[in-house]
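Every protein chain but one is kept in place in this view of the complex.
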Amino acid sequence: MPRPAVRRRVPALVRALLPAFALLAAGCAETGWSTFEPASDVARMILVPYSDLLWWTIGIFVVVEATLLFALWRYRRREGDPDVPEQVHGHTFVEIGWTIAPAVVLFFIAIPTIRTIFATQGDPPQRDPLEIVVTGHQWWWEFEYPEMGITTANELHLPRGRTARLTLTSVDVIHSFWVPRMGGKRDLNPGSENTLWFTPDSVGEYHGHCAELCGTSHANMRFRVFVHEPADFAAWADGLAAKAAPDSAGFHAFLISGCAACHAIAGTPAQGRLGPELTGFGDRTTIAAGIYPNEPDLLAGWLRSPDSMKPGALMPDLNLTEERIRELVAFLEGL
Amino acid sequence: MTSAAPAAGVHSLYGGGIASWLTTVDHKRVGVLYGVTALFYFVVGGIEALIIRLQLAAPESTLVGADTFNQLFTMHGTTMVFLVLMPLAAAMFNYLVPLMIGARDVAFPRLNAFSYWTFLFGSILLNVSFFTGGAPDAGWFGYANLTSEQYNPGMGIDFWLLSLQIMGIASIAAGVNFTVTILNMRAPGMSLMRMPLFVWMTLVVQVLILLAFPVITVGLVFLMFDRFFGTHFYIPAAGGTPILWQHLFWIFGHPEVYILILPSFGIVSDVLPTFARKPLFGRPFVIFSGLAIGFLGFGVWSHHMFTTGMGPIADTAFALGTFLIAIPTGVKIFNWIGTIWGGHVVFRTPLYFAVGMVSMFIIGGLSGIMHASPPVDWQQHDSYFVVAHLHYVFFGGTVMGLFAGIYYWWPKVTGRMLSERLGKAHFWLTMIGMNVTFFPMHFLGMDGMPRRIYTYAAGMGWDQWNLVATIGAFVIALGMLLFYVNAVRSLRSGPPAPADPWDAATLEWSMSSPPPEYNFAVVPEVHSARPLWLYKYGPTRDTSTHTREEGTPSQPDAPPARIDLPSPSWWPLLAAAGMGVMGSGALIGLPVVLLGAGLLVTGVFLWAFQPLERPGHPVFGPASSEGR
Amino acid sequence: MSADAHRTSFGVGHRKMAMWVFIASECMFFGSLIATYLAYEGRSQVGPTPQEILNIPLTSVSTFVLLMSSLSMVLALDAVQRDERGRAKIWTAGVVVLGGLFLAGQVYEFNHFHHQGLTLQTNLFGATFYVLTGFHGAHVTVGVIWMSTLLVLMFAGRRGPERALDVEVAGLYWHFVDVVWIVIFTLVYLIQ
Partner (left out) sequence: MTEPLSSVEETQVEHGEHADGGHASRGTYWLVAVILAIITLLEVAVFYVPAIRPVIVPTLLSLSAIKFALVVLFFMHLKYDKPVLTGVFLGGLVVATLIVLALMLLFGAIGPGSHNV
């Protein structure tokens, strides 16, 4: 199916002005969050009706408000006006005109809308998408790559140029997957599956956020997307698959503290599924679903009291000794 | 022109004590009760909003915690929608509809009182939750299965679902009452096409209430059964789906937003002609576009669910349906501008708010059209862009429109004028404040800020606009403060209002301010859509709206014939209290439920067997002196 | 209610208009319940299923009973309007008895299903079925109470033709509840 090429569809002026809008929106700072800085095919496709609508509505706004203000100014009551103005009751032709005019505008809005609806749902144009299962949990994300047999959490890695097809579901309540620069959001419904695909086209780090109220720490259910060159992605995936936990004192501490009841580390007896997979944890940039940088003292704080780092966190406070925490931090950062 | 009966001249046969208010069946008093209650809850909901804004003024703020924040926006949304805008509109329906159609009361005066008291008990029940371990916290549309026992074990959701059910019953009762009143009780000659636009929009709103509220009632019943009796309507583990709730809620919810906007459309359609000193442009078109909005409103609910994965066909169908609504809404807007065009616009406070409503609603409507395009909505849904849209339509549309109505009819209701100076200051502060508060939210949404987050990290580019929004919120609060000051000052020492301070055209201005208990000393005969104006100015060049060249004169000071009014009654209050007790009983225990049911049944039976007019009921006119 | 004596714009009494308006609203209430039942049909994860448990002969009889109660209702109204007080009492009593019989059938049915292991909690069929038919039953119950009250008033001699509207409004309610059952009987029982 031919995809609408953005560059053809969006007039040059509009294209030139969009970044300005993004800047204004950002309060004049580059953010890496804006829906106007697309970094995938789908995000670009969405921008077609988006910018169409934006300019249509701005145009309508200006015309209608200007007419309103003009009418108020022009027809304000003035000294020496007669008692009552001419009593006009209506005008059928005018009525018909301003019924049809919006209908015509809507027709022009509807076309790119419908085209994009069908182009972005259904099967992706690429034959062999990278399949990923995304599972929402209160309040973290699980990313599973079934083809490669790897699982990770809160940080999604993708190759540039290859379509990623996400199968979205939830184990508890409704969440919603949203990476503004990768395209629109799609809900993770418990008890059923949704799909969402997009093809990242620029290497980089992108922010994601849960976009459906899902309880206490909905605000703290964030995540990152890393888009790599295909070779780098392969290296990352292979590295994760080959990760082995050192059979160390730290690992022992991990087991006896009860962490394995909830957390899994590939290649070890730790296979709990209630909490995020910790394989390759040391390479992650953030902890607790993207809300803190992965630094030893913050991690220690997390182990000391998850709830005070993230309200409502479903990881219990295990009353670990400082000694134990130090061991665990060292172990986790080495994963 | 018209004679102004001073407020003090109206003798009250109902008396003024507390009991007279508790037992009142006078639609005007019920209207005042609704209005006072709504303005009180407006402060409550507003303070909740201010706390929300304070929390979000800066990143990683710790003013309130996550759970409190969730309760705050849930209660803010629920309060503003169900405890402020609906009852404020109901206040105006109650007070004005009988006056505008030439009736002495509503069709069922006691049912009317019952509606108010039931609403009041429901609203109290909702707010009690703050003091019993936590208010509801699942958002104003309470998506399942976050509301399930498992994920929401506290009592907040129980309070929410019970109070919404109780208030729903109140709304349906009022819906029946006002539909019958408008269909049945119009004065001779007041054909449907001659009804004031406010009455028309009231009629459409009642029909929407009647058709929309049963659906949320069913949705809430399922939720109640899930939580209280262990069913699985919304529980995925047993095959249920939380999506069902979303459908049931929004089949109600979208008509509900039109329930909230149409009264303001009606007010603006009556206020603009008065101050432009011209008839409403394209009257039949404005009426039929209101009907069209109401009807189409039932076919678009899934535009709130574009991200649930309904598939391209459903997305397209609901997008097209939603787009269509822009057409009748545009017709209204253009006709309002057409009304101003060629007029002699008199700049009084009601006009300011009416124009403010039109100009701000356009912004909200246009952002709604953006949402209506599913791909665009995938980016905007559940972001601050939606928060911007909903406040432009709710605040810029409904609240501004209702304030236009408040300033317009205040003299009629209270018999006193408001200060124009304070009114205009209120307007400008509100207008500036709302734009400073809500416009930046568009940018926040485009920039990826999700709604309903109690905190955000620094460095996301959201800090500045959030701070601006918070400042704006306090500007609004200051403006609103001026309104309350203005209101209190007017009640204490405002100049007395004449019968017809704005030189208006509809029947409610034909009687003293405030109106006597019996409304109309003589039931008016109507020959035009602008009966009073026709009387005052005679037939103008165009005679298309009236059949005879005579208008409806203003009312005489005393009724020439005997008028009987209904007697006060305790039973509506008793029945409503029964509803309230039943609701609380669901949280306390079966005996209390049974007690409540007993009260309700007793109240209903006593009420059914009590004659509407009993010995000693208010009687006015020449016969009254002999009769008593 | 004296209000009904007044002129009305359409020539329809307030209470009659109110009942029709209320009935329109009830269409949405039962519509939502029925839609849920149908949307969840076949989604139950465990039995019993409708096919296993619904008893067509029994329900056909109750359907017949309810239809006949509607007949009794119109005849009662007819009698009241003609001021035939004896007949009015008989037919009103007929409505009460037939309505009661329908309810008895429903109680028997619920009880029977319960014994066969279908409860509110068992599966989606149980939940949707009981809530739908239960709300219908609650409406019938209200109707029976209402008609009984009218019957008592008739015996107290307080119901002449001038109060026919009381009976007519109650009748509209009663027939509507009957109509809802016609739909339920077809969609729930016959089309499985």
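So that you can tell them apart, the chains are marked A, B and C in the order they are listed, and the count of residues begins at 1 in each.
The criterion applied here is as follows: a residue touches a chain if its C-beta (ideal position, glycine included) is under 8 Å from a C-beta of that chain, and two chains touch if they have at least 3 such contacts.
This one's a predicted model, so the numbers in the text were calculated from it and none came from an experiment.
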> Out of A:51, A:87, A:170 or A:194, which is the one that touches the chain we can't see?
Replying inline: A:194
> Among the options B:211, B:425 or B:453, which residue touches the chain absent from this view?
Replying inline: B:211
>> So one chain is hidden, and I want to know which residue out of C:27, C:53, C:93 or C:153 touches that hidden chain in the complete assembly.
In response: C:27
> Can you name the residues of chain B that touch the chain not displayed here?
Replying inline: 183, 207, 210-211, 215, 241, 243, 247, 251, 298-299, 302, 309-311, 314
> If the missing chain were put back, which residues of chain C would it touch?
Replying inline: 10-13, 16-17, 20-21, 23-28, 30-32, 34-35, 38-39, 41, 56-57, 60, 63-64, 67-68, 70-71, 73-75, 77-78, 81, 164, 168, 171-172, 175-176, 178-179, 182-183, 185-186, 190-191
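As a convention for this text, only the chains that are shown with their structure count from here on.
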> Distance-wise, how many Å sit between the C-alpha centres of chain A and chain C, to the nearest whole number?
Replying inline: 51
> Approximately how many whole Å separate the CA-defined centres of chain A and chain B?
Replying inline: 36
>> From the mean C-alpha coordinate of chain B to that of chain C, what's the distance rounded to whole Å?
In response: 34
> In chain B, which residues are in touch with two or more of the other chains?
Replying inline: 239-240
> Hey, which residues of chain C end up touching chain B in the complex?
Replying inline: 1-3, 7-10, 12, 14, 17-18, 21-22, 24-26, 28-29, 32-33, 36, 39-40, 43-45, 120-121, 123-124, 126-128, 131
> Which part of chain B faces chain A closely enough to touch in the complex?
Replying inline: 65-67, 70, 138-139, 143, 145-146, 151, 236-237, 239-243, 276-279, 281-285, 307-309, 311-312, 315-316, 319-320, 323-324, 326-327, 330-331, 333-335, 337-338, 340-347, 355, 358-359, 362-363, 366-367, 369-370, 373-383, 442-444, 446-450, 452-457, 460-465, 537, 540-542, 544-545
> If you look only at chain B, which of its residues touch chain C in the complex?
Replying inline: 107-108, 172, 175-177, 179-180, 183-186, 188, 190, 210-215, 217-219, 221-222, 225, 229-233, 238-240, 244, 248, 251, 564, 612-613
